[in-house]
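All protein chains of the complex are present and in place, except for one that has been dropped.
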Amino acid sequence: MTTTLAAAKPATMAQALQRAMRDAMAEDPTVHVMGEDVGTLGGVFRVTDGLAKEFGEDRCTDTPLAEAGILGTAVGMAMYGLRPVVEMQFDAFAYPAFEQLISHVSRMRNRTRGAMPMPMVIRVPYGGGIGGVEHHSDSSEAYYMATPGLHVVTPATVEDAYGLLRAAIASDDPVVFLEPKRLYWSKAAWSPEAPTAVEPIGKAVVRRTGRSATLVTYGPSVPVCLEAAEAAQAEGWDLEVVDLRSLVPFDDETVCASVRRTGRAVVVHESTGFGGPGGEIAARITERCFHHLEAPVLRVAGFDIPYPPPMLERHHLPGVDRVLDAVARLQWEAGS
Amino acid sequence: MTTTLAAAKPATMAQALQRAMRDAMAEDPTVHVMGEDVGTLGGVFRVTDGLAKEFGEDRCTDTPLAEAGILGTAVGMAMYGLRPVVEMQFDAFAYPAFEQLISHVSRMRNRTRGAMPMPMVIRVPYGGGIGGVEHHSDSSEAYYMATPGLHVVTPATVEDAYGLLRAAIASDDPVVFLEPKRLYWSKAAWSPEAPTAVEPIGKAVVRRTGRSATLVTYGPSVPVCLEAAEAAQAEGWDLEVVDLRSLVPFDDETVCASVRRTGRAVVVHESTGFGGPGGEIAARITERCFHHLEAPVLRVAGFDIPYPPPMLERHHLPGVDRVLDAVARLQWEAGS
Amino acid sequence: MKQSSSTVQELPGAASAYRPTPPPAWKPRTDPAPLLPEAEPHRVLGTDAVATADPELLRRLYAELVRGRRYNAQATALTKQGRLAVYPSSTGQEACEVAAALALEDRDWLFPSYRDTLAAVARGLDPVQALTLLRGDWHTGYDPHEHRVAPLCTPLATQLPHAVGLAHAARLKGDDVVALAMVGDGGTSEGDFHEALNFAAVWQAPVVFLVQNNGFAISVPLAKQTAAPSLAHKAVGYGMPGRLVDGNDAVAVHQVLSEAVARARRGGGPTLVEAVTYRIDAHTNADDATRYRGDSEVEAWRAHDPILLLERELTERGMLDEEGKRQAAEAAETMAAALRERMNAEPVLDPMDLFAHVYAEQTAQLREQAAQLRAELDAAGDDASAGTEGDVR
Partner (left out) sequence: MKQSSSTVQELPGAASAYRPTPPPAWKPRTDPAPLLPEAEPHRVLGTDAVATADPELLRRLYAELVRGRRYNAQATALTKQGRLAVYPSSTGQEACEVAAALALEDRDWLFPSYRDTLAAVARGLDPVQALTLLRGDWHTGYDPHEHRVAPLCTPLATQLPHAVGLAHAARLKGDDVVALAMVGDGGTSEGDFHEALNFAAVWQAPVVFLVQNNGFAISVPLAKQTAAPSLAHKAVGYGMPGRLVDGNDAVAVHQVLSEAVARARRGGGPTLVEAVTYRIDAHTNADDATRYRGDSEVEAWRAHDPILLLERELTERGMLDEEGKRQAAEAAETMAAALRERMNAEPVLDPMDLFAHVYAEQTAQLREQAAQLRAELDAAGDDASAGTEGDVR
């Protein structure tokens, strides 16, 4: 085995993801990586860099250019006991595979009373903020959340990228693994030679504790919320930040514990607001914490528009100021 | 023109839909109906019955069996000034067309700064309760709601079936027109010879007025909610029932006016709860009516499972009892 | 911008000194000729070739065809009695169904569509389990691994990439396994058909695609589905051989499929087989075929019935007499009686199964929902065994 990552240097999220696949492939010969350009090229984001060289083209395969075909053949491979790790090159290019995803991947276990589980990871680079032209910056998580039978997971840190992807590959259920493009090159002083533990799927984490209100967020919006929380101190707000990490299953416990404590919540994500994940999250917080709420749960999200061109995307993406504006509307005069 | 519907007899929703297309085709030569089995057969639900005979196969076309191809060619037809009315045979069989829908149909107007509108209707029979085997009973509205650029409309009555479909065909935007399969054979004393007016898209209607709480619902769940409202009288609850009719655009005004009046709301739909339309609806009611709410907005929805087989579907579908159970949990002791 | 190439003029100068060479990277990798299908559907029955067929196989095919026809009739009857939600009959197509099953080894995999319960049953699947989907008590009524039969697949052509993936995985594991996937003429128009065949050819996966061209996709005739010389000609575009066979000649279908299976097994890659046949019944019991086709067409095909063709051959060759026919009919009747009886028993259903197998481990949310349904059932005094249809209340 060749070591492609240096031991001492800080690692990027892309490297942590690569390392997770590499470790999983080394441990478990049934893990197969497949997709467009994942082999020789190492993926357009280089996340699968070196895997084909290390494990051979049968373990890390450049497929023909057809997303439904990729996911459909992965279903067949899973039926035969393999664990496919599929890369969709960009969020919007997963759409051709939706029928296979919805009608087969998500339901096969259920349809067959457990006889045919689908232990499969579908890696989808998602979200904007990288100056990509149209169809390269969609936040498609609402589609996945609305599909029972899928797990939907998204890391916000380098450590989680490793730990959650390991868990996703080990899972006996299909996991849509959403990778925030914008954070691919984010770094942490995480040593790839001593990877952190596998992180459980379905557990949110409190990234910052606070008493005034809770920011509920995930993926690319986590750094935005942490920055907003810092800035909010100047206004006298002590914000708690919950990183969901897993949209399905949803960690009601962690989220509600936080909101019951703070009494106020803002859900923050890049995806469009209407019909987006925030509706579900706000609704379930309200159902469970109604009498603890000093104000309605508010949402900060992308506008309800097709993802804009690169030069305008900064106006679309929820940034620190927009988060703080929402926090300001949490009816501070009213309560505790 | 041959008259296929008798003047005096009550009409079914299927007949009203047929009549809407027929009238639109007669008035506007750019209206083209296309899909699988829509021509000679008149559709598997007979909704396009007689159109090919009356207007010729070029106006009502049996296409090859390929949903992406159907929607994709419809895009091209719309580019050239036609108004395609596309039938997807069943909800789940629209999934292969999602890429065309999301990446093109919904965005073409926006991508081209208005130069290429997509005046198109995509008719999708949806929902369960008809004893259909797997893949024939999905409620896929959450996917459409999460896609900016689409209108999402669904009738619950025979009159609306006509009036809303006429409006959808006349619309200069793409409309996903969800037809509740279960109500295709529902009847009204509506005379097909004197069709009701075109109904505006984006306006909800109050189907039943009441003072105790609001049931917010649409499509196949409207009759369930009306029945529940009748049954609720015995418990002393006077329920208002709002039929959304249009999920996009959403009629915040009508819904909020009702909830502000009643102070309580339950959202009812067949679609799975998690990530389903109810989250958005509950969240936006809460955002807008927080201080009028005596209880959290509750949701009654399909369970978060793949649609069950025919013999078990009645346990999955939100029925009268489940709606009443939710109403009972609206914290009556607490308030007004 | 416009340039008409019709203005043909003599050019100045001598003929060019250099000779054309193909562009550097271009080389034909496959000779297309061997990929092209037969000019007419391959037949064995009624030709001299039948003399080389295995008599035991002929008798076996006959017995299975008769049983298959009876199975179709019984299932259709059960539909009329409300015992099945729906039945897409393969009456008239039994030769394809049976030959597909018999062309495979035990370790091979079958990927059937919704119309192919018969192939699954001919492969050994319990007839009642094969009908679970269509009765409506669950989706897939059998463990696919038991007889290596994938779930009956409703979304058209979506099972084809599954077959490719499974065959590919088996080959990667070093297993000597072939997958046979069945699809209709209509299904060939779907993108998944294209993608599956392309993956199969690129990967040289051991998979055989059987297209039952029964003339219709519900009401849509083949002429509105494709303009190709034949569906088998589609093979050329993937670089795999296409075979065209009379789908009502059970021996011919068996032969062509067996050859394709053998080819796949020895590493020769995939084959596309088009079997030309006809759907004698309506699409399903819910369909009214008189809306889109005339009796005369159906009658012409009845004269080309797969059982008739084989029966005539066997009779002429002295391999089948009245007693033989009686025996086959009797065996079919026994199967049908057992099926009828077993299908008349009300299935015992547990509504709590709704929450089973959605995930490997139930999520907290599903536990909550299961508790809700449990409470509702308890409140209603429901004995949890009713099997009637969607009365929504």
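Some notes on this structure:
By written order: A, B and C. Residues from 1 in each chain.
To be clear about the criterion, a contact is a pair of C-beta atoms (placed from the backbone, for glycine too) under 8 Å apart; a residue touches a chain by one contact, two chains touch by 3 or more.
As the structure is a prediction and not an experimental result, all values here were calculated from the model.
Contacts of the undisplayed chain with the visible chains, over the whole complex, involve A, B, C. Contact with the chain not shown here comes from a single listed residue; of A:Leu65, A:Ala115, A:Val206 or A:Ala257, that residue is A:Leu65.
Shown as candidates are C:Gly68, C:Gly191 or C:Pro351; the residue that touches the absent chain is C:Gly191. Touch with the chain omitted from the figure is made, among C:Val50, C:Leu134, C:Val208 or C:Val358, by C:Val50. Residues of subunit A that touch the chain left out of the display are 36-37, 39-42, 44, 62-69, 92-93, 95-96, 128-136, 182, 224, 227, 274, 303-306, 308-317, 319-322, 325. Within subunit B, the residues in touch with the undisplayed chain are 32, 58, 63-64, 66, 68-69, 71-82, 96, 99-100, 103-104, 107-117, 148-149, 151, 171-173, 202, 248-250, 252-253.
Residue-level contact of subunit C with the missing chain is found at 1-5, 7-26, 28-32, 35-36, 39-41, 43, 45-48, 50-58, 60, 101-106, 122-124, 189-195, 198, 201-202, 204, 215, 222-230, 233-240, 246-248, 254-255, 258-259, 269, 276-278, 297, 300-301, 303-304, 312-313, 316-319.
Definition applied: only the chains that are shown with their structure count from here on.
Chain centres here are C-alpha means, and the one lying farthest from subunit B is C. Here the CA centre of subunit B is 35 Å from the CA centre of subunit C. Averaged C-alpha coordinates give centres for subunit A and subunit B that are 31 Å from one another. Residue numbers of subunit B whose C-beta contacts span two or more other chains: 68, 92, 95-96, 134-135, 274, 304-306.
Looking at subunit C, one finds that residues 138-139, 155, 191-192, 358, 363, 365 touch two or more other chains.
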